[in-house]
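Heads up, one of the protein chains got dropped from this complex, but the rest are sitting where they should.
We just call them A, B, C, D, E and F in the order they show up, numbering each chain from 1.
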Amino acid sequence: MTLLFFYVMAGTILAGALGVVLVRNTVYAALFLIMSLLGVAGLYILLSSEFLALVQVLVYGGAVMVLLVFALMLTRVHELDKKMSGDQWPLGAVAALALLGAFIGMWTQTDWPRDPDQVTLVPFATIGDALFNRWSVPFEIVSLVLLVALAGAIIIAMQEEGER
Amino acid sequence: MVAEQRPDLETIDMPINMGPQHPSTHGVFRMVLVVSGEKVVDVTPHIGYMHRGGEKLMETMDFRQGIGYADRTEYLAQFSAELGYVLAVERLMGVEVPERAEYIRVILTELNRLTSHFMFAGAFGIDSGLFGTSMMFAFREREFIQDLFEEISGDRLMYAYFRVGGLAWEVTDNFVQRCHESLKTAERGIRDIDDLLTHNEIFMGRCQNIGAFTAQQAIAYGLSGPMLRASGVPFDLRKDEPYSVYPRLKFDIPVGNYGDVYDRFLVRIEEMRQSVKIVEQALEQLPPEGPIVAEKLPRRLRTPPGEVYAKVESPRGEWGVYLISKGGDKPYRLKMRSPSFCNLTALREMTIGQFLADAVMVLGSMDIVLCDVDR
Amino acid sequence: MEAVWADIPLEHFLVLSGMLFCIGVYGVLSRRNAILVLMSVELMLNAVSINMVAFAVYTAPTLFIGIIFTVFIIAIAAAEVGLALGVVLRVFRNRGTANVDEVSALKW
Amino acid sequence: MIGILRSLGMTARVAFRKPVTNSYPNVHRQIANRDRAFPILLWDEEHDEPFCTGCHACERACPVECMTVVMKDNPKHATGESKRRKIIDEFWIDYGRCMRCNICVEVCNFEAIGMNNTWAGHELSRFDRSELVMDLDMLLSQSKAGKVDPGLRA
Amino acid sequence: MMRAVILAAPSVDALDNPALSALLGLIVITLIMTLGVMFATWYERKAVARMQQRLGPMRVGPWGLLQPIADTLKLVSKEGVRPASADRIAWDLSLAAIFVPAFLVLVAIPFTADWFVSPMDLSLLYILAVGGLSFIGFLLAGWGSDNKYALLGGMRAAAQLISYEIPMILSMLAVVMVVGSADVYRIILYQDVVPLIVWQPLAFIIFLTATIAELERQPFDIPTGESEVAGGVFIEYSGIRWSLFQLTGYVNMYAYSLLGAFVFLGGWEWPFGTDIGWGYQLLLTMVKMALFIVFFLWVRTSFPRLRVDQLMSYAWKVLLPFALAQIFLNGLVLVYDLPDVVLLATSGGGALALCWLVYSVVRVKPRQPLRMVGNVPATAPGSVSG
Amino acid sequence: MPFEALLENYLAVFLATIVGTILVATALIGTRILAPYSKDRAKVTSYECGMVPIGRTRAQIHVRYYLFAILFLIFDVEAIFLFPWAVNVAQASHSAFWAMVLFIGILAAGLGYAWRKGVLQWNR
Partner (left out) sequence: MEPVAETTTTPSTPETPPAAPQREQTGIEREQERLTPVPFVPGKSFYRQVLPGIISVPADAVLAVSRKSSLWPMTFGLACCAIEMIATFMAHNDLDRLGIVPWPSPRQSDVMIVSGTVTKKMAPAVKLLYEQMPNPKWVIAMGACATNGGPYSRYDRVMQGVDKIIPVDVYVPGCPPRPEGLIDGFLALQAKIMEERSI
């Protein structure tokens, strides 16, 4: 059963990802992206990380998507019938395939450790504990990064306001 | 520094067609708004969707037939429209109207002002986004007053009750009492509207400082009526160029200080209170007996050659009728100075730079009647 | 409990994330629209996250560093998207295009 | 805040008032005595003929020209049953065009036409607009059947 | 321990197969949802009519009770017109994109102590996360129907949803801090003596406001405002598609009302505890939910609509700082183990401060009253200056 | 904490997604069967108050919406960071609390910055 679930999710993710890189209409690409990202959330469930899954939905499905779609609508004027892929798409394909080959070779060569007896669900509260005690410094840095991103985005976007 | 921009990048401004069929354009008015995001950067009003030649048709009608058309031109303040028309003819003919008829005319016109302003308050509430409640309250009171009108004149909307030289027929026996009843319900209606809208902070936030006009601007644009008075000009034809029996009645004219949408609303609400006062006084002074039509009127009305301009203070402003006669029973030329049309000219000035939602409010605050604009 | 993980070997997750990553790489290289490039970057980031979580769960579940890391990745990715899209918008305003090929030249 | 609460109080108060709605199709409320629905012709019970002599006065005065009047010699006049020399032969009023202005009633010298003031004058929806052109029979039917409100002004 | 209670619940484990029992639960909530929405539309029309001194539906069935059925049947049998220039995929996909999140929210909501489809550990977070997905449907509908009003409405809807999502999440967070769990079930159990509205009035007010905004009801209905954008996103949709949008609105209304009833009013727990039977529990839940719904209707009939900038600044300038302050105060009280009364005091004080702020900001500076020009002829217009 | 329970819970979610989509599809199929349908109605323009639409419909949106989206993104991320801390705030150490306060403070400063810059103002 879980395997089936995994395959469904994997299919969703890969189909979505392929849609993102292949489809012509940008808005459809965004739709495929959200499909893929929600699939990843499902995968997190499968990996027993409920919290991560919800975070994925909340941040990627909600915030990042709305940003992307707004940006698409801000820039998309008449690009619908333009070529969506650049000239170097064969190059990209070759690079991607080569990378995939390297990965597969690597995985098959490695004997991955597996210790199912130790597996437990990570309690939600524990994550919080760790986040704020052990990882408090990077945590604060994240907040700074967010602040900088906010300020930067505002400056960049507001410039435009001032111009007109 | 900035690279030259390609012209098609400027499409951030989006033209939006509002009307002719739009819930908030008060009829078949159409305006093409150009919005940038939510702000209006340009607006082009289009009128003429209701141009049905009323003026021209009235030139082919004799003076009694024209009354019906005056009704239909200004269909929210029918008595004011009729009054303007018959005043013009009376002045041309030099007819003396009996006192009782004058009083009844004033009473009905002021009651009509109440219904018209009720309609405004209701529609304005809807423009501001209320879910129909204000309209319901307003029409509830309107309905009571309309019942009174119907009892007197026989029709709910197109009364055709004023005649050259007086009134069509005597009022009903219980007229005075019915008027008092109507006033009571009207007062309740004003209170309801007051409670619902006037003091509501959201409503204030939506209305205040929107579409403000200074007194000079208002005069320059030729506004009249509540629009003008809200801008701080105490001009009211009932006071300044009194007609009928208005000089004998004591009432105040409310004048706004800011000239914005909210002031226009307040002015109208206050005018309703004043109208109630006027009707009460008029009912007191009303001669209980007396003729209602001028004597010695010919059966077929004929005017001497000449021209006349009669104006009355309709709920929307100065409603004027300019009449040229070359003798005979029909006007040679008839021109109506419609307050809605003149007030509408200020739309562009008031709307540009406001939010899309405010454009609706500004239009609502003008209280236009489309048939009056296009005639 | 074992049954669950016994069903799905770790390699499954790895292959999946690898494929996702490669699709992302392809997208980054071949797409012309900068926003689509950004989307492809998101795909790659997600591939990495899957890897992280899978390793964390399969190998060292008590440490759950991978999960913490993923949380950070998501946060940083959000910041990155916000900023990068701002840049794209800016470029679009100035150059009238969001195509990476056309803006690759730093001069105008 | 206070105004907002006032608005809330307002609607709550109204919710406990009695609804003002008339349930129209079930209950026909009293109609005003002077109500002007549409013009109808009146029936002279005494002479058993319409009052209308077909004098065309109303037709000429009607601002929308929705009436058509055809006059004929009154057969009853010849037999002496009636004093009317002429009588109406055909009469059409296009209710679809009439603007209910009452002018026809005012100009009629014979009090032969009046504005219907019953509900029957308002419930006239038709599927075809030619059915709204009323002929003499229809115009007279109400008066003939004696269903005219006594307050009818003619 | 709690888990055990939940897993023993009849509706979850009615059948051995988890998938089947989940399906059963889903079918049950679909039925409840449909019936509930039908009742809600009828009730809304009736209640609004009463507040406007009229009768509301009367002629279809007794007191118009069959009105929603007639409406639904009519809408199903209505042609679905799609504008020729609309985007056909986005056009229909937006239906699912709006409806499915609303439906998913219902999955995590416990109706009584042991009546729910799926007990989750982080159900509150789940509800917020899934509920926040619906904006994509609005954007799709607005963009896909190729209509300016719809586009404007879609943009407004998305901007409004995301703006009020933040205060909503933060107000929930304040509750989570007090209770120490993000599971709606535990939050309800926590309130067996005192409902959380007592401890967190500020959070409640923020939640209530944000809920009305998320539901896009008056006075926050700018995305669908009739007088401005004439129906907004839904403007091009006809027949069953349009009714699906309406359905979603009502489902959301139910979901958020239930959430409010659970999180702030104690759900089935307060004031009688868990021991009463499920029937009473259901009744109690419904009554509390109905309180919210009646409140929404009441507000709907009474208020004009806000303007878009007022709406946004209300979310970001008023609600968000207060929500942050609430969280900070809660943290202070909880970390330093101050007595619970402090919680009440701080939050209550915050609530009052919020009201005061709204009052002082919204109350526009006192204006001069109208001048009344008395019984003398007024000056001629030309002579007036300024 | 049994893993199966978790999976079962989310199985319901997964199923609900499918069921919801099926519901929508059923409604659409139902209307296709019951509603009148004619091929001739190809030329349906989009509604614009009774006029033929003027100008380009899919015009660009205003950048203002984008700024709100960025604000939303930042505070959304903040909120999810807060959640794990919130569930055991009672047991959390004081240092964690102050770390959190710092975190909130920094982002609040961001909000203040946006406020100052007039992002929330909607001037134009």
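Quick notes
Throughout what follows, contacts are C-beta pairs under 8 Å (C-beta built on N, C-alpha and C of every residue); 3 or more make two chains touch, one makes a residue touch a chain.
Since the model is a prediction, treat every value here as computed from it, not as a measurement.
If you put the hidden chain back, the residue from B:L76, B:A121, B:I193 or B:A215 that touches it is B:L76. Shown as candidates are E:A203, E:A230, E:V251 or E:L354; the residue that touches the absent chain is E:A230.
Here the missing chain is touched by one residue of B:G48, B:G290, B:P304 or B:G353, and it is B:G48.
When the missing chain is restored to the complex, the residue among B:V28, B:V43, B:I210 or B:L323 that touches it is B:V28.
Mapped onto subunit B, contacts with the missing chain fall at residues 20-23, 26-28, 48-54, 56-57, 60, 68-69, 72, 75-76, 119, 135-136, 139-140, 142-143, 146, 156-158, 370-371. Hidden from this view is one chain, which touches subunit E at 45, 49, 52-60, 64, 66-67, 69-74, 77-89, 91-93, 96, 146, 226, 230-231, 234-240, 242. The missing chain lies against subunit F, touching residues 21, 24-25, 28-29, 31-42, 44-45, 47, 49-52, 56-58.
In the analysis below, only the chains that are shown with their structure count from here on.
Under the touch definition stated at the top, subunit B and subunit D share these contacting partners: E. Ranking all chains by how far their C-alpha centres lie from the centre of subunit B, first place goes to C. The mean-CA centres of subunit E and subunit F are about 14 angstrom from one another, to the nearest whole unit. Subunit D and subunit F have Cα centroids lying 61 Å from one another. Residue positions of subunit F touching 2 or more other chains: 1-3, 6-7, 10-11, 48-49, 53, 58-63, 65-66, 69-74, 76-77, 79-81, 83, 86-88, 92, 100, 114, 122, 124. Residue positions 1, 4, 71, 74-75, 78-79, 81-82, 85-86, 89, 93 of subunit C each touch two or more of the other chains. Contact residues of subunit D toward subunit E in the complex are 1-2, 4, 7-8, 10-12, 14-15, 17-21, 23. Touching subunit A in their complex are the following residues of subunit F: 1, 3, 6-7, 10-11, 14, 58, 60-61, 63, 65-67, 69-74, 76-81, 83-88, 91-93, 95-96, 99-100, 102-103, 106-107, 109-110, 113-114, 117-119, 124. On the subunit F side of its complex with subunit E, the touching residues are 1-2, 5-6, 8-13, 15-17, 19-21, 23-24, 27-28, 30-32, 34-38, 41-49, 53, 57-59, 61-62, 65, 68-69, 71-72, 75-76, 79, 82-83, 86-90, 92, 94, 97, 100-101, 104, 108, 111, 114-115, 120-122.
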